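What you see is the complex with one protein chain gone and the rest in place.
Moving on, here comes chain A:
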Amino acid sequence: MLTLRGRRFDAEATLIMAIVNRTPDSFYDKGATWDDQPAFDRVRRVVAEGADIVDIGGIKAAPGEEVDAAEEIRRVVAFVAAVRAEFPDLIISVDTWRAEVAREVCRAGADLLNDAWGGYDPGLAEVAAEYGAALVCTHVGGVAPRTRPHRVGYDDVVREAIDATVALAERAVLVGVDPHSVLIDPAHDFGKNTWHSLELTRRLDEMTATTWPVLVSLSNKDFVGETLDLSVGERLTGTLAATAICAWHGAQVYRVHEVAQTRQVLDMVASIRGVRSPARTVRGLG
């Protein structure tokens, strides 16, 4: 059972979280939604395409120009408030590792805090608890925000990702976050090389077996690019293949750039698993 913005989702429901970057330099869209108008257009489009959640981020994950908390707040808070006003029912997530930013976005109407850097600021969980927000707990192998993996090794990357995220999830519940509003995310490519991300995908069933709802963020990432030797703009097919495997293993939330294509994959896999009725079945049945 997963509860987001007061709505309950059973374990078989799959949710799409659409990425909306308020950055001038993110790897995939390269600033396409940096300005307000294109950002709003993107929110409207992904909602029309069936996104359940939007994930608004003010800082790109890769190293680059320093963005302090004040600038991050400037980039996301007013936008969150505006999206809240236009879409009262939409689940709004904000991608931040900073508790002070989290506080401001919760006040502006955010429902979910996507702590993509693995609990770097322990105060984030307390903010989620204080505002009744949900929380994503990720595994990054102990690296600082916005650092690339460099010769990171694990005895067992899946075991370590499970142990780290479950520990963060249990701590979040301990400080008062609703236990039905905590998700875990192995964080593909964060503190991991391509081999690690492939193994996490292959063994994602071990993570879903914890019964914490699992979020995966696969979209156009480098592990797809390295596996198929494709540049950023050519990774959709590989992303969708990884999406199908994660869906087969029972992941519940998918953080994506391409909403419509992801929804088709998730529906198809759900029907193959036998948990979703096909849309229309007349062939041989007439």
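What we mean here is this: contacts are C-beta pairs under 8 Å (C-beta built on N, C-alpha and C of every residue); 3 or more make two chains touch, one makes a residue touch a chain; residues count from 1.
By definition in this document, contacts and distances are computed from a predicted model.
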Omitted chain (choose from "ABC-2 type transport system ATP-binding protein", "ABC transporter permease", "Transcriptional regulator, GntR family" or "Catalytic LigB subunit of aromatic ring-opening dioxygenase") - UniProt protein name: "Catalytic LigB subunit of aromatic ring-opening dioxygenase"
From A:100, A:130 or A:199, residue that would touch the chain that is not displayed: A:199
Contact with the hidden chain (one of A:9, A:40, A:154 or A:248): A:154
Touching residues (missing chain, whole complex) on chain A: 63-64, 147-156, 193-196, 198-199, 226, 229
